[in-house]
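The complex appears here minus one protein chain, its other protein chains still in place.
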Amino acid sequence: MTESTASQDIYLPMPATIEESKLLTAVDRFFRIRLSSGAELGHMPGQFVEVSVAGIGEAPISLSSSPDTTGVFELVVRKIGRVTDALHALPQGSPVGIRGPFGTTFPVAEALKGQDILVITGGIGLVPVRSAIQYMLNRREDYGEMAILYGTRTPADRLFTDEIEDWRARENVTYLETVDRGDEGWTGNVGVITTLLPKVEVSPVSTRVIICGPPIMYKFVIAALAARGIPLEHIYVSLERRMKCGVGKCGHCQINGYYTCLDGPVFNYAQLSDVPEAI
Amino acid sequence: MPIVKYITTDQLLVWVNALIAAQTVYGVQAKEQRFAYDALADAADLRLDFDVTILPPKKFFQPLVETIMKFHVDGHYESVTSEEPFIIFGVHPYDVVAIAQMDEVFRANYADTHYLSRRERATIVACDIQNASPSMFAACMGTATVEDGFDILLTKIGDGYVVDVRTAKGEALLVALGDAPDADAGTLARREQFWDDARRFLNKYLLKCKPTDLPALLEDQYEHAIWEHNAGLCYSCGSCNMVCPTCYCFDVQDEVDWTLEKGTRVRKWDSCMLRDFATVAGGHNFRRRREERYRHRFYRKGQYLWQRMGQIACVGCGRCTTACTAKIANPVELYNTLMEG
Partner (left out) sequence: MSKPRVAIFDFACCEGCQLQIVNMEEELLDLLTHIEPVEWREAMSESSERYDIAIIEGSITRQQDEERLKLIRSRAKVLIALGACATLGGVNKLANGFDDLNEVKKCVYGDAARMPHLLTGQVKAVSEVVPVDYSVHGCPINAEEFGYVIRCLLRGTTPVIPNFPVCVDCKMRESTCRFEYGEICLGPITRAGCGAPCPAAGMWCFGCRGYVDEPNINGARDVMERYRKTVDDLKSRMALFNTGQEQPHA
């Protein structure tokens, strides 16, 4: 986490440039961004940045690239409101402001090392998880078995389709996906994400789970995992809340006593089991 | 050696006027039937006999609407912080405690230069409570008197004031006071007695437990019927948060001027009781029901902030009780109800 001294303004964005911007789906846009200072952002998987469009505002967006991608970092933004609309409308080469990185990380360099990894993700939840997946694939020998389960509403909502093919092709990764509703060309699984769970091996001892998806997904997935004996402390979830500051001041992101921006967005689920507002 | 002077009321007026001539002085003044802090033009307007101000002195450190930066749409941002020194005259002990708590909030983890810059430039002249406000319970909360957190403390004893100077900033104000005698032992003994009484009697409501028992009390009360019952009356109007000296939530918005290219980023006071406080784009509201918001505030005050920083986020000023038009915001009544089970 970045240390700040009293002379630094924690709300002041760093100037940066959109180097590349392209649509991934009808509403999700990929951005490759470079800080004007030439410095590395210095994040770890799971963290987020506050992205500013001057005159419109700021929005928290997850880092989607792994720290191994240097010089630039990648974001995926869903068009859904004022700031995200404005980001979509910005041409390549446009300036944006960046604060961060903020928040907790998936413990890829600590607790997950040497363990079997199960990633369960839905919709735009793949965005932060991709950073962790890339990080772990770059160090594949540091982890045991690895499985990725991905669910979207329709085939057209799938993100990073090229990268997915690479995961699917890997011998040392189990990649499974499903859609809620198929279309003519779809030959894969149809059904909610929990229908994929019985297809993977899990171990109450060695499996560590990463979950990130829409709010309704968590309850069902966690119940299914618990039924298979996975202890709560082996589950990591990434949560989303309204944010206005990213640094533990504005109060918007509270989940009972936690601040999502400081104590999250990645939580060990054992922390949240008696936190009623969490899931 | 601490400096403890005794001055007459007349001397106080002369002193305050001398300070006004030299720098910005905010002081408690009458406003309609109530009191409010505002810039002092004349010492005669200062009302140290006030019971409570509508808004807490927090507004000087975290202004209601505050420009935190300027920007140009070409991507240039420039921080805006206030450098102006000022004095606040007439801060009651409970508000002194609240300010210390806010200092910690804005310093913790990531230091907030906007708040801290204002805070560092402020000289706080505290004042012991001469009149209790209609809903206060400062004695219950241990905030009826204070030991530190101010630069000068004024205590009305007899026809004059004991001026207790604790910091270099406080001493700097004494220059304008000129010659004044040290407070004698008899006066100081009367002040001790005054404090003793304050700590025992400055309550209009009685909390039936120690404030430090609140976190444990709230442990099992999440599903208590009182939340839903009271929230049926709640307007989600945010008044209870707006007037609270230990609330600090804010919203941030960008505004462009008529060039459509330049503008400012401003933060404004916000409130967790308001309907859309936890609503995200697309419409999902993480605290959709009134009772969820209503409960959140009391948990914040009585437990959550305790867990984060070991302090109860209520200083017993009673402002929320007075401000709530539905008459459901009184922390004492609420916590006492929970204690009944």
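Every chain is named by a letter (A and B) in the order it is written, and numbering of its residues begins at 1.
What we mean here is this: contacts are C-beta pairs under 8 Å (C-beta built on N, C-alpha and C of every residue); 3 or more make two chains touch, one makes a residue touch a chain.
Bear in mind that the values here come from a model prediction, so they are computed numbers and not experimental data.
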{"item": "Contact partner of the left-out chain, one of B:69, B:234 or B:249", "value": "B:234"}
{"item": "Contact partner of the left-out chain, one of B:4, B:55 or B:105", "value": "B:55"}
{"item": "Selected from B:13, B:176, B:256 or B:280 as touching the chain missing from the view", "value": "B:256"}
{"item": "In chain B, positions touching the absent partner", "value": "31-34, 36, 54-55, 64-65, 232-239, 242-243, 253, 255-258, 260, 269, 271, 274-276, 290, 322-323, 325-327"}
{"item": "Chain A, residues in touch with the chain not shown (by the definition above)", "value": "55-56, 81-82, 85-86, 89"}
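As a working rule, only the chains that are shown with their structure count from here on.
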{"item": "Centroid spacing, where centroids are CA-atom means, of chain A and chain B in whole angstrom", "value": "39"}
{"item": "Chain B partner contacts - residues on chain A that touch it in the complex", "value": "4-13, 15-16, 52, 54-58, 80-81, 84, 94-97, 215, 240-242, 244-245, 247-252, 254-257, 262, 276-277"}
{"item": "Chain A-touching residues of chain B, taken from the complex the two chains share", "value": "68-69, 71-77, 79, 81, 105-106, 108-114, 116, 222, 248-254, 256, 260-261, 263, 265, 267, 270, 272, 277-282, 284, 286-287, 292, 296, 299-300, 303-304, 307-308"}
